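Note that one protein chain of the assembly has been removed; the remaining protein chains are unaltered in position.
Now for chain A:
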Amino acid sequence: MSCWQTLQDYAFRSLGYGERLLPRGDYTLCDQFVLIGSGMIWNIYFGTLAVLTGFLFANLLAVGKLSKNRLARKPAEWFIFVFRGSPLFIQFFFAYFLFLSLKSVSPIFDPLSAAWLGALIVLFLNTSAYSAEIFHGALLSIPRGDMEAADAYGFSGWKKFRKITWPTMLRLAWPAYTNEAIFLFHATTLVYFSGFPAWRQQGDALYYARYFADKTFNPFIPYPILAFYFILLTLAIVGIFGAANRYLNRHLPQNTKRKIRLRPNLIR
């Protein structure tokens, strides 16, 4: 079977298109590359949506944590503590079984126990908590002079936040936030390891990599392929976030710009 044929059969296997049976017997390098690449679609789906939605919620949480009002501060603090203080792996498990029990209450909750929604919610909450902590730190480290200058120009309330505080916070937080995003994409590989079933063997990249490693007893081919894809993905994220970083820092003199230093972290 030619590689072109494999590509047609398995390129969208993770979404359920193409050949239903996974390859059997002699696994060619092409099989492994195509199928693991196909699984990357899920990693990108989970990562992108969780980063986008998590970003919005994280802003709210960070402002909440800084608030002087107890009613706003305490929930935000607890939320951040719970999601940063426990392993994502356990969160996935707990959420999955929680969703399963909800399922028996009402059919409305049915989609929650499927990975595409349930895992996405967990990832969204998790990344919100981590990003909120980063944003909170950045809010605390905004130079006092900037705030005083804003006051002097007559900014106040929402306008001050919108025009001065928030852009500065984002600029300061961006390098750390880039790492958080990379980290989140890496964490998407946990989804199919923790309860959430891969429906009709439509899994993510690690799911297929493990499938090959289990079938061939040879970890030396599928995992490096997975690593290759993830390095590409990481480079893409660094590229996109780097562009955003340049945009955020465009008003600063050339030599004081903050570079993003790649600092991926391990398990959360």
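Heads up, the rule we're going with is that contacts are C-beta pairs under 8 Å (C-beta built on N, C-alpha and C of every residue); 3 or more make two chains touch, one makes a residue touch a chain; residues count from 1.
Here, contacts and distances are computed from a predicted model.
S.K.: Would you mind picking the UniProt name of the chain not drawn here, from "Histidine transport system permease protein HisQ", "FtsW/RodA/SpoVE family cell cycle protein", "ABC transporter substrate-binding protein" or "Lipoprotein"?
M.R.: In UniProt, the chain that is not shown appears as "Histidine transport system permease protein HisQ".
S.K.: Just name the one of A:Pro87, A:Pro143, A:Pro197 or A:Gly239 that touches the chain not displayed here.
M.R.: A:Pro87
S.K.: Which one touches the absent chain: A:Ile41, A:Leu98 or A:Ala198?
M.R.: Of these options, the touching residue for the absent chain is A:Leu98.
S.K.: Check each of A:Ser128, A:Thr189 or A:Gln202 against the chain that is not shown and name the one that touches it.
M.R.: Checking each option in A:Ser128, A:Thr189 or A:Gln202, the one touching the absent chain turns out to be A:Thr189.
S.K.: Please give every residue of chain A in contact with the chain that is not shown.
M.R.: Interface with the chain not displayed, on the chain A side: 81-82, 85-91, 93-94, 97-98, 100-101, 185-187, 189-190, 193, 206, 209-210, 213, 215-220, 223, 226-227, 230-231, 234, 264-268.
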